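Just below is one structure, and these are the notes that go with it.
One chain of protein is taken out of this complex; the other chains stay put.
In this document, chain identifiers A, B and C correspond to the written order of the chains, with residue numbering beginning at 1 in each.
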Amino acid sequence: MSHQNIAIEKTRTALVFIEFQAEWLTENGILFQRLIQDKDAFRTAVTNAELVLNAARKVAWTIAHAGLDLRDDPKCLVFAEGKDVLGLRAAIPKAGTWIGSGAAFIPPFVPTDGEFVARGRSGASVLKNSNLDAFLRNNRIDTIILMGFATHVCVESTLREAHDSGFNVYVVTDACAAFTRAQDEYFSQHILHHFGAGITAASLVKLLNNGDAICAS
Amino acid sequence: MSHQNIAIEKTRTALVFIEFQAEWLTENGILFQRLIQDKDAFRTAVTNAELVLNAARKVAWTIAHAGLDLRDDPKCLVFAEGKDVLGLRAAIPKAGTWIGSGAAFIPPFVPTDGEFVARGRSGASVLKNSNLDAFLRNNRIDTIILMGFATHVCVESTLREAHDSGFNVYVVTDACAAFTRAQDEYFSQHILHHFGAGITAASLVKLLNNGDAICAS
Amino acid sequence: MSHQNIAIEKTRTALVFIEFQAEWLTENGILFQRLIQDKDAFRTAVTNAELVLNAARKVAWTIAHAGLDLRDDPKCLVFAEGKDVLGLRAAIPKAGTWIGSGAAFIPPFVPTDGEFVARGRSGASVLKNSNLDAFLRNNRIDTIILMGFATHVCVESTLREAHDSGFNVYVVTDACAAFTRAQDEYFSQHILHHFGAGITAASLVKLLNNGDAICAS
Partner (left out) sequence: MSHQNIAIEKTRTALVFIEFQAEWLTENGILFQRLIQDKDAFRTAVTNAELVLNAARKVAWTIAHAGLDLRDDPKCLVFAEGKDVLGLRAAIPKAGTWIGSGAAFIPPFVPTDGEFVARGRSGASVLKNSNLDAFLRNNRIDTIILMGFATHVCVESTLREAHDSGFNVYVVTDACAAFTRAQDEYFSQHILHHFGAGITAASLVKLLNNGDAICAS
């Protein structure tokens, strides 16, 4: 499947940073420790995302930060405290993630003035039950470019829901990381093209520097 | 239209308090000052909501607080700063509401331990793009009882969306207030029955005291 | 509240016709007979909507038809057969509307080639659980112009949800009808400006004839 000539226009596009928070980005983060097996691949993804972030800030592209933050709901009432629910809704309360310092954004991914921080998110997809969708719609953004963690969990759920909701979605494949390199490769080979398209951090940085209207190959 | 014999079961029902915040509940709140014309009716609604809250807390019914809070987004990026958008999305940034002390919950409506506080809300309906829906679904709640402000704006938008989303919705008609009594009467006479049913605060308090399973007439 | 200078651009705008079906538009339609009290006002609304439709077809504006059609679900399973549900979900199965000939579109409002027909709709808002939202998003439409029935029920629910979902919404106030003129006046005076803006059929026809980019006052 080729995607030539679909424009990525600055005024209609947002970069979405998914979970650049301490739970993943610090050496003692619970998720980094327990889940990330290919730690070098993970660190490379962070570095690449930083390159994109810096380029985007220089040219004032729209940036949204979509973390998970349960510090105001430490019992995870939103997930019924993990009782009688399957999946992440049970796993998160059990692991005790996102309710403390693990929810902090880590420099340089700390939101700055003019950057949007999604609130209310309570699913793997950062669009589900969050005000990110409202932000995007109200700002007439129809294209999103995703980075973050983990590729095959929250990034992929966002990709899938965004596709179904009518967004064009690009995934910066080397600015995301799954638990293993093999999972990242599987995602790129078997999943991504059904719902969007991939782009490398280097290509994206180049495009950001080019200015207003760009095309993906 | 009669609604006999539809049970309101404790385990499947939540009380939802809409915007019991300083913007409405204090004498110098912007919305109270500018919009509320029948101030006595408004104060009666607050008193009635307090009776319901106290009764609910005594018997540990599920309580959710659905305010609006833009203190983390003072430029209203979520509403495109009010630019080129119609309705409340333009009116809120223009009025400067919800970005400061007006967003504080007012006693006794300050959330206490075990009570849910909806986050992310960005529409007139407190269900739209907030994690209230996730909280309700994950806790297997299919019936909601609404109180708050203003009747014909945010309460009614919530009623309408909740109906369409598959909830049974009750509105505590004398624990809500519109800008005028006439608007409240119009809502009760022309709108409510299409989407839900009304209940008085006194009836609801009685039912809450009765315990587990109750019926609406 | 003034809404000057918000452009209505042809490529980003759709006209949405709500329930121009036999249940309302024929003399023996159940809803026309039971609910419409000011029948002249209703007929005027249909005439005005026809003027808009003809003008739009001439200049090929995007047109969507959002009816209700339960002919494939005559027991109203989607509404739990009306059991233990409040509001329209109970009223519709009881009235037996939309399951037979009442669901037919009536000329000239019968969809023609290139016009979209929303499917799946199951709420008062024509956006809820229908593919209209997907159609609009995928076609990069962010502005919708509403006509139809009844003003204070399905048109208003659509207006409210569309506002919350990030659309700019215009209601052609004289191409909609409530049950009574008083209800239409109430809607225009007390409700509409919170969520969108009004336009008359004559103004809209003029704007449609003007071509590509137009402004609302």
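Operating definition for what follows: contacts are C-beta pairs under 8 Å (C-beta built on N, C-alpha and C of every residue); 3 or more make two chains touch, one makes a residue touch a chain.
Fair warning: this is a prediction, and the values are worked out from it, not measured in the lab.
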From C:F20, C:F42 or C:F79, residue that would touch the chain that is not displayed: C:F79
Residue touching the undisplayed chain, where the options are B:T62, B:N129 or B:S165: B:S165
Chain not shown: contacting residue from C:K39, C:K94 or C:R119: C:R119
Of C:Q21, C:S130, C:T143 or C:S157, the one touching the omitted chain in the full complex: C:S130
Contact footprint on subunit A, counting only the chain that is left out: 1, 3, 6-7, 84-91, 122-125, 128-129, 152-153, 156-157, 160-161, 163-166, 168-169, 183, 186, 190-191, 193-197
Those residues of subunit B which, in the complete complex, touch the missing chain: 133-134, 136-138, 140, 142, 164-167
Residue ranges of subunit C at the interface with the undisplayed chain: 72-73, 75, 77-80, 84-85, 89, 114, 116-123, 128-135, 138-140
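The rule we apply is simple: only the chains that are shown with their structure count from here on.
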Per Cα centroids, the chain farthest from subunit B: A
Where subunit B and subunit C are represented by their mean Cα positions, the distance between them in whole Å: 27
Between subunit C and subunit A, distance of the C-alpha-averaged centres to the nearest whole Å: 37
Subunit A, residues touching no fewer than two other chains: 133-134, 138, 140
